[in-house]
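Pasting a structure here, questions to come.
For this view, one protein chain was removed and the others were kept in their places.
Note that the chains take the letters A and B in the order they are written out, and that residue 1 is the start of every chain.
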Amino acid sequence: MTSTSSIKILSCILVFLVMACKGEKEEYHNLIDKIEAKSVEYKRKSIQEQDLFDPNDLVQINENNIQFHIQNRKNKIQSFECSECHTKPVAQLQTEGLGKKAHWDVTLKHADKNTMSCLSCHKDNDMNNLQSVTGKSIDLNYSYQLCNQCHNQEVKDWAGGAHGKNLSGWQGSRVSKLCTECHDPHDPSIKKRWPSRYNSVMVSERK
Amino acid sequence: MKVFKKLVKDSIIHMTYGRRSYHIWMAVLTVLMLVGMFCYSLQLEHGLSVTGMNDRVSWGLYISNFTFLVGVAAAAVMLVLPAYILKDIDFKQAVLIGEGLAVAALFMCLAFVVADMGGPARLWHIIPFIGVFNFPNSMLTWDVLVLNGYLFINLSIPFYILYQRYQGKTPNPKIYIPGVFISVFWAVAIHLVTAFLYQGLQARPFWNNALLGPRFLASAFAAGPSLIIIALAIIRKFTDFKIEDKTIKKIALVVTVAAQINLIMLISELFKEFYAPTHHSESAYYLFFGLHGKARLVPWIWTAITMNVTATIILTFHKLRNNLNILYFACALLFIGIWIEKGFGLIVPGFIPGPWGKIVEYFPTLTEIGVTIGIWAMGAFIFSILARTGIAIELGEIKFKK
Partner (left out) sequence: MKKHIKKWFSLDLNDKKKKDDQCGCSGGGCNSGPKETKDGYNQVFDVNMNRRQAFKKLTAGLLIGAGAANASCSVTGDDASKEKSEIEWEEYFKGNYKLMSDEERDNTVDRLVRSYELRTGSKVNLSSKDAEPDVLFGYAFNISKCQGYMDCVNACVEENNQDRDSQMQYIRIHEMNDGKGLNFGEADDTYYHEVPAAGHFYMGTQCFHCDNPPCIEVCPVEATWREKDGLVVIDYDWCIGCRYCMAACPYDGRRFNWDTPEVPEVEVNKNQHYLGNRLRKKGVMEKCTFCIQRTRNGKNPACVEACPTGSRIFGNLLDPESEIRWVLENKKVFRLKEDLGTEPKFWYFMD
């Protein structure tokens, strides 16, 4: 009697254990497979729908076949148009002793003297625009094209979305910050500062 | 029904009368339980911040004791196996005591789990069909099932036997033998499932190894019967219940073998951790030698290992093992050593260092210790009541008189 009942009990337990498999297994072996399988064309919200920016304030960029927007830069520059003051060449303005007006104290801390001078970017006879290495005019709103000359990799990353700051959120049509909104072109390095926070609880815990 | 009522009445009468030493024992236990209840009320009021646990070491004294006591409960059945399956008469006397111990240990386990919960008022969420029961994914749900099932088995079978004896009848083997048989497998299951709770976490490499389950079983079968031996010794001294020397010696043999296997497993673990240490061995380093200057657990584990090794050596020698006084001493050493090893030596180092390598040390607060002592007192109280009633029925002191 004991042997048959024990076999019955054992088989019950066995069946029970086999049935109770762990959780629901996903149909995909890993995350990348899942992403590839489930990708669909996703319509991001247009600028008008987003209601965050004034459409007139945005400039469309098309770089490496990627389209996105940046904010208009020209209408935020305090003393645009530059030609209101810059009627003569810069060298002349500096020596003529017109006094310390506006941005007299801009020092250039960008690369070295061999690489960069004021005229590397600014067009002497047309201060309302910038100039490329080959002398072509570049509008101030598209100043990233200047940066692109040396920092091609960063601009590529920026166009893709891996570099720089996103302003629009993930669902809205993309609005990014322009290079110069984070990197002062005359002194582009990111500055040191103190952290925003001190973790006193963690410090006492870890003692 | 009439019989049952009479049984309860007789038991209560018998429980409340006794020698002075019995009353003092119960009084002490009651005081400790009240202290525990007070500490628990503090915990309910202020939350678990009154304990020493934190975001890095989120399980501490409560779960350590829970783990250890599941093992003790499982081991009670170690006596059932020879008594009924191998038909060894000598064990039969110890079986009821063993099952009483299992019941007490299980109540302690459940109490520790409830004490550890952040939201005990919401415990109804785990009841199947009323709440959501995440079975079979969550090992905790398996644990809930097996522990409650084991409690049911260990309450119902001895109750049946005692009920029959109370009436002067002999219990029918056809009824209790299958239950006994199931309880043997079930005992292994409860401790294996509890081990799987930890073993299945890939995030904690200290626990995520294949040996954890078998190690749990080995240490349980060493610690549980040790406690039973000590309990039997006390019972022999204070009651008329006849327990033969050879019963105790046979249980001692079980303890010896289990303790030896436990040591072998310890050696295996030490080899794995220290022969070719990896990043995953940091927990073991912290436990045995201290890490980056933090070494709070080092004295504990070395004490535990010393106790275990000493006890195992003593038990290995027949001459020493058969000397009952030395045996009791060795059993006490082993019990305490395994308690430390399974608690502070297993649960806490699993969390240290944390997932990002940060070391935050843990030590229980007084409130935590208070609740723990209260629950142990509760377990001793329950065991005393059950043992007293059970023995009285076995000896015929309580009989159903028509």
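What we mean here is this: a residue touches a chain if its C-beta (ideal position, glycine included) is under 8 Å from a C-beta of that chain, and two chains touch if they have at least 3 such contacts.
Note that this is a predicted model, so its numbers are computed, not measured.
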Would you mind spotting which of B:I130, B:A210 or B:A276 touches the chain that isn't drawn?
-> B:I130
Given B:G179, B:P225, B:G337 or B:P353, the one touching the chain that is not displayed | B:P353
With the full complex in mind, choose from B:L7, B:L48, B:L61 or B:L287 the residue touching the hidden chain.
-> B:L48
What is the set of chain A residues that contact the non-displayed chain in the whole complex?
-> 19, 21-31, 33-35, 37-42, 44-45, 50, 66, 153-154, 157, 160-166, 169-172, 174, 177, 182, 190, 192-203, 206
By the contact definition given up top, give the residues of chain B that touch the hidden chain.
-> 46-49, 51, 53-56, 58-59, 113, 116-123, 125-126, 128-141, 144, 197-198, 200-204, 279, 282, 350-351, 353-358
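One rule holds in what follows: only the chains that are shown with their structure count from here on.
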So what's the Cα centroid distance for chain A and chain B, whole Å?
-> 59
Contacting residues of chain B [partner chain A, same complex] | 54, 56, 135-137, 177-178, 181-182, 185, 358-360
Given the complex with chain B, which residues does chain A contribute to the contact?
-> 2, 5-6, 9, 13, 20-23, 205-206
